[in-house]
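Only one structure is covered here, and it is reproduced in the block below.
Note that one protein chain is taken out, while the other chains of the complex remain in position.
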Amino acid sequence: MSATANNPSNTTEQLSGARLLELYQTMVLSRYLDERVWLLNRQGKAAIAASAQGHEATQVACVEATDPSKDHYLIYYRQFAAMMALGTTPEEMLRGFLAKEDDPMSAARQFPLHGAHPRVDLFNFSNVIATQLPQAAGVALADKLKGSDAVTVVFFGDGASSQGDTHEAMNFAGVHKLPLIFFCENNRYAISVPIEKQMRVESVASRAVGYGFPGVLVDGTDVVAVHEVTKAAVDRARAGEGPTLIEASVERLLPHTTDDDHTRYRSAEDIAHMAERDPVKILSALLKRRDLLNDDSDAEIHAASKKRVNVATDTVDAEPYPSVDTMFDHVVDSVGGNF
Amino acid sequence: MAFNIELPHVGESVTEAVIGKWLKAPGDTIEKYDPLVEVITDKVAMDVPSPATGILTKIFATEGETVLMGAVIAEMDTAEEVVVAPASTQSATSSPSASRIGTLVQGANVGPTGGAFLDTSLSTPEPTPATSDAGKGISSGSRSSLTRKKGFSPVVTRLAAEHDVDLDSLIGTGLGGRVSKKDVLAAVEHRRVSASTSYPRGIIAEGEDEIIEPTPIRRMIADHMVKAVSEIPHAWSAIEVDVTGMVEWRTANKERFESENGVRLTYLPIALSVVAGALRSNPRLNSNWLDGKIVLKKAINVGVAVAADGGLVVPVVHNAADATVTELAGVLDGVVPRSRSGNMTIEDVRGGTFTLNNTGSLGSVWGGAIINHPQAAILTTEAIVKRPVVISNGGNDDIVVRSMMNICLSFDHRIIDGAEASEFLQSVKSGIEAISSDSDLR
Partner (left out) sequence: MSEQTVIEAVRATLQSEMRRDGSVIVLGEDVGSRGGVFLATDGLIDEFGENRVIDTPLAESSICGVALGAAVNGFRPIAEIQFADFVWPAINQLVGEASKVRYGTNGVKTAPMTVRIPYGGGVRGGLYHSQSIEVLFSHTPGLFVVAPATPYDAKGLLATAIRTDDPVIVLEHKRTYRLVKGDVPDEDYTIPIGKAEIKRPGTDMTIVTYGLMLHYSLQAAEMAAVNGIDVEVIDLRTLRPLDEDAIAESASRTGKALIVQEDTPAVSISSEVAAIIGERCFFDLDGPITRLGPPELPPMPFSPIQEAAFMPSPEKILAAITKLSEI
């Protein structure tokens, strides 16, 4: 499949105007919650956060092309908007960031966005980079062996593409023609290491040919384009035609995490310039051009998101932390090898 | 309603911050959580959020100013009911003293992945009861087994063998009465110290002289005697007691007593009963000299000296003044044979406040016993001897044959003077002399 040019103007029959507006609302809500989490970190309440600001369009659009009732999602720590798109509530997200007892992913044993989702098959076992790729190959292998038409999407960043596990996973997936989508969100920085110090090639997608399956490059700020290429990859996988490597080009609008300061390695011009590729603003402009949104309805959406986030913050802030007693649960099955 | 905005507490070791840029100005509408002002601590810049929705009315802290946490930095107007979390308790970090160890930098901290995150998640009280007892961690101390009551540890066995210590003679101060390494070493040291101070150097065995190696019990007795003699200034007093009535009583009641109670009837329980009563009325005889003070012991626990195989032992009859003669006879009947055969328990020898020694059973008519440290006195009852005695009747002096028994008191002259000693002896004498053949002694 050839690379899709930056073409944000048209909706397609796969994505109606109404649905596009709903995706926009998800992105706005994600944006407000994302900002709130950052603020909670500055208040000393949320120990660590990785922002998806700049990645919202690509994550929401990718999820839209899949079927959460049967597909698998192996995420990494930056999939904030993908989690929102998969129906995670603001309360559930905040419980992870504030390390509260009812965190559904890991009961706050892990960093936020780690553990396993209560309703969809989304999981993230560690914050070791790229270990999820071979695991995703295993998940997809199992589906193939079962004859299931479920698809596995594994998310990773440009940094992860350097790890040996990435190569091993892509190699294995290619050999076995697995129903696996390698979804790379390339924001051109692995913490502070810029893309030109990470790879000699122009794009991560160009490596797919080395594994025997297609690689697709797409503008990650374009909801419609990302949705289109992902849908095509999903259809391929479900039809048994094997993996696809999708590389979505995005901007990381904030530093790597709340522990990072990107002014130490990015110029002021660079930081200002990338704000032009804000997917929330880009989609807002598109929707307004299509008369699906105007300033008033946009303001309403923003106000509703803000209010929603406030309610969630107040609620979760008052909840308890996990007690010491539960710390010992689930190390191993209590039966433990006694049959 | 006006509401004061304070600089929030943000961490245990941070007490102040520098005000940075104000992000809102007086007159601005502000919403809850909106960042109001940047503040900078040692390494961290953070934003202070608005605690409520309303209008910022006044700013008190200016950019560049250093402000203590908790100080009011601005004022706002709000219609909301503002709940302010109580301030976290501040604890100042104390720096270690030696500069080589280094000091802790206030406010410096490392977040989860290297940033400067200052954790406040535990600085506000829990809204609902949460944590139960902390620490189910397993320490190896809790795994170790101290189930052995009489076991000797490897090192105890070794030291006992090396120093020829009889472990069974030691009272253990370890858990459950265990003889510990400390106990063995203490016994060894005690023996060494005693040996170096009391035994003259350079005993030369000559020709057919026989050298006996003292048993551990004998050594202990020796040490105890030396301690008593060297510490307590002994003085002595004695008195004659006419025991004719007591003898007649015993003769008349011996068979009945022994068949009723199943125990032998000697003079000892009678003497013990009288002595215990005399101690009650003469409390200084029942005391200890301790750390420069006289401690009057409330309990009257009379030790009765018994000649056992290894040496003198002194089982204790507790609360002797509360017991009848019958009861005392019973107790003595149990404990004396036990003492002789070396089967005493800790309880048997514990807590004595006075000692009674029936040296008369061996024929002695006079005794200058050594006080059982740390008691105040010791009384011997000497042999009962029939003697011609002068009794005055009106103006006539008659010579009669009476059974006479000397009682001899050794006493601690720091606590007791001659007068008190004599009073005590008189109490005992009159108690015994009040007994006649038809006395109702219980």
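Of note:
Note that the chains take the letters A and B in the order they are written out, and that residue 1 is the start of every chain.
Operating definition for what follows: a residue touches a chain if its C-beta (ideal position, glycine included) is under 8 Å from a C-beta of that chain, and two chains touch if they have at least 3 such contacts.
Here the structure is a predicted model, which is why all the values come from computation and not from measurement.
Here the missing chain is touched by one residue of A:128, A:285 or A:311, and it is A:128. Remark: the omitted chain is touched by one listed residue; of B:53, B:153 or B:194 this is B:153.
For the chain left out of this panel, the touching residue among A:171, A:310 or A:323 is A:171.
For chain A, the residues touching the chain absent from view are 72, 74, 105-107, 109-110, 114-116, 118, 123, 125-126, 128, 131, 133-143, 145-146, 164-165, 168-169, 171-172, 175, 329-333, 335-339. Contact residues of chain B toward the unshown chain are 140, 143-146, 148, 151-154.
As a working rule, only the chains that are shown with their structure count from here on.
Centre-to-centre spacing of chain A and chain B amounts to 68 Å, using the average Cα coordinate of each chain.
Listing the residues of chain B that touch chain A in their complex gives 8, 10-11, 31-33, 35, 46-47, 49, 111-123, 126-128, 130-136.
Listing the residues of chain A that touch chain B in their complex gives 36, 39, 41-45, 47-48, 98-99, 101, 111, 257-261, 306, 310, 313, 318-321, 323-325, 327-328.
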